[in-house]
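Excluded from the complex is one protein chain; the other protein chains are retained at their positions.
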Amino acid sequence: MGSAAFLRNCWYVAAWEHEVGPAQLFQRTILGQSLLLFRTSSGNVVALDNKCCHRHAPLSLGRREGDCVRCMYHGLKFGPDGKCVEIPGQTAIPSTVRVKTFPVAERKRWIWVWLGDPAKADPDAIPDMFSLEHPQWRMKPGYMHYKANHLLISDNILDFSHLSYVHEKTLGGSTAIADTRPKTERLERGVRLTREIRNAAPAPNHVKLGAPEGPVDRWWIYDYVLPGLLLLDSGVKASNPENRSGHTLHFHSCQAITPETERTTHYFFMQAHGFSLEDSSITDSLYNGVVAAFDEDQRIVEAQQQLIDSTPASEMMGLIADTALAHFRNLYQRALQQEQTESS
Amino acid sequence: MGSAAFLRNCWYVAAWEHEVGPAQLFQRTILGQSLLLFRTSSGNVVALDNKCCHRHAPLSLGRREGDCVRCMYHGLKFGPDGKCVEIPGQTAIPSTVRVKTFPVAERKRWIWVWLGDPAKADPDAIPDMFSLEHPQWRMKPGYMHYKANHLLISDNILDFSHLSYVHEKTLGGSTAIADTRPKTERLERGVRLTREIRNAAPAPNHVKLGAPEGPVDRWWIYDYVLPGLLLLDSGVKASNPENRSGHTLHFHSCQAITPETERTTHYFFMQAHGFSLEDSSITDSLYNGVVAAFDEDQRIVEAQQQLIDSTPASEMMGLIADTALAHFRNLYQRALQQEQTESS
Partner (left out) sequence: MGSAAFLRNCWYVAAWEHEVGPAQLFQRTILGQSLLLFRTSSGNVVALDNKCCHRHAPLSLGRREGDCVRCMYHGLKFGPDGKCVEIPGQTAIPSTVRVKTFPVAERKRWIWVWLGDPAKADPDAIPDMFSLEHPQWRMKPGYMHYKANHLLISDNILDFSHLSYVHEKTLGGSTAIADTRPKTERLERGVRLTREIRNAAPAPNHVKLGAPEGPVDRWWIYDYVLPGLLLLDSGVKASNPENRSGHTLHFHSCQAITPETERTTHYFFMQAHGFSLEDSSITDSLYNGVVAAFDEDQRIVEAQQQLIDSTPASEMMGLIADTALAHFRNLYQRALQQEQTESS
């Protein structure tokens, strides 16, 4: 499972916008690359190699000086373009004295970074994660750190039959979810899944948000695209139209899976509600419920990773439920091979 | 020292009977194999590969449903024979969807598991660890987890001269133990050691149990057999027959060394008393004294393992005292080679 390499010619979410404050030096490692992120006086975020080119001290332990960062080991000062602008005790500054910079795009509330070939970095390729910032949706931002390879998390997202079991008491509530096979459509860079159940029990979390307790119809329609981005429309309504007034709960979720290392992953997530927009207790309750459910995912996925790592390698057994995840893993491997072919 | 492989065609103690309760899913790793142990409604213990064949989640995080276990990741349900009996969302269940099972034998109070060729698993090969459950013996069950290779623990057991030094203030009390060479007999699958000392000081632990303080005779007669099983008869009595009435202390100990990984080991042990059978304070005191002594062993053996691992490799220096341990290591290596020859 996993692979020693990551797709590089992709935009990755590196941070929530609020994580990179105006006066801050923010460090985050993605794809094994330690990054320094900071916001210049114009408000733009820049991403620099965190490793000072001189003696490899972390610039994140350095000091902001205007739009520059000074390494606090021997005092080299770098501009937001990565060029060294001061070397204490040395007047000539060779143009080779610089740290690498990476393309950055801030879209809605996420800061995206591109680690691959800069010539290919087109911000228009970033999917529209609209519910992150939209007048008809409300949400609270979420982040988790996983001790697992990113593809195990993608697997999890690509088979919602786990809702019936992992999330029995939170987002599940019914074995009908697992018993129903979703429609799976292949996209150029991912997969689209549509799963609907009728006359079923609601999710315990949704009852807390006002969903009807009687028989309900539920749906999950989502795209999951490379390198690991989820756009999920879901909801619940009374199966009997007569009971439906005021009780349809409509959600939208954006999630981004960003590898930190081969065995650790950043998980950026949020789930927005499209009802009771002015009721912040709904926003809080929805957020708390999702965090509780994602803790359940983390427990099983990290245990899965540990078991895989601590026991002799063996093949996984493919089932019908694996259609989407197998397709996605296949896409990922082909894209990886293509990148490796192109770069050699 | 050690080896990357373990003997597999052997019965290993995997648990005390009370560790595997009726409604429980019990996980333990032996020889690098993660096992799920549980007791069916008939009371029999079954041992399954803990790794769900589907996506390798641990079944030990699953749920008992009658005599079955359900993986709580995607809901696959397995019978006690390892066969999958339900795949949510899929009607056909290929016979290949199953987890491996391992032969189990419950004898007296220990649960034994066989990881090698099942055709060779003969429970009659399990030594009679009689004192674990016997009307003339009383004991409390003990367990320790070692951060050391199992053969370092076998070494420890195979040279009781360490009683004089490691256990000076617990099980030793006299340098005469180390000064006396034991009789060593080679058994087909192990070694028999007989060590007797006369007119010596008693063990501090034994004085607490009522042993005479004056000169005593002491003995240790034991078999240690593959893969790491101890049956030990020992005791103490006044050297002067006139002082002997009521003061002979007779013990029997069963111990099982089961590798968890190359560098960690399970240690199952107990020491039974064959006197004052109805006095539970003796049982407690004996148990506490043995635990204190085994903590002394653990300290020196783990320090030995750390020193071996952190310093350049060098040869150990063979002494006369190593006769039994050298013979046992030799037996172990030959049995290992034979297994490897047979399986290739």
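As written, the chains take the letters A and B, and residue 1 is the first residue of each chain.
What we mean here is this: a contact is a pair of C-beta atoms (placed from the backbone, for glycine too) under 8 Å apart; a residue touches a chain by one contact, two chains touch by 3 or more.
From a predicted model like this one, the values you see are computed outputs, not experimental measurements.
The residue touching the chain not shown here, chosen from A:Q90, A:Q136, A:N199 or A:N240, is A:Q90. Considering A:W16, A:Y73, A:F130 or A:W219, the position touching the chain not shown turns out to be A:Y73 (whole complex). For the options B:Q27, B:T40 or B:T175, the residue in contact with the chain missing from this view is B:T175.
On the side of chain A, the interface with the absent chain consists of residues 29, 32-34, 50-51, 53-58, 61, 70-75, 87-90, 96-97, 261, using the contact rule stated above. Counting over the whole complex, chain B has residues 155, 159, 161-162, 164-166, 168, 175, 178-181, 299-300, 303-304, 307-308, 310-312, 314, 316-317, 319-321 touching the chain that is not drawn.
Assume only the chains that are shown with their structure count from here on.
Each chain gets one centre point, the mean of its Cα atoms, and the points for chain A and chain B are 47 Å apart.
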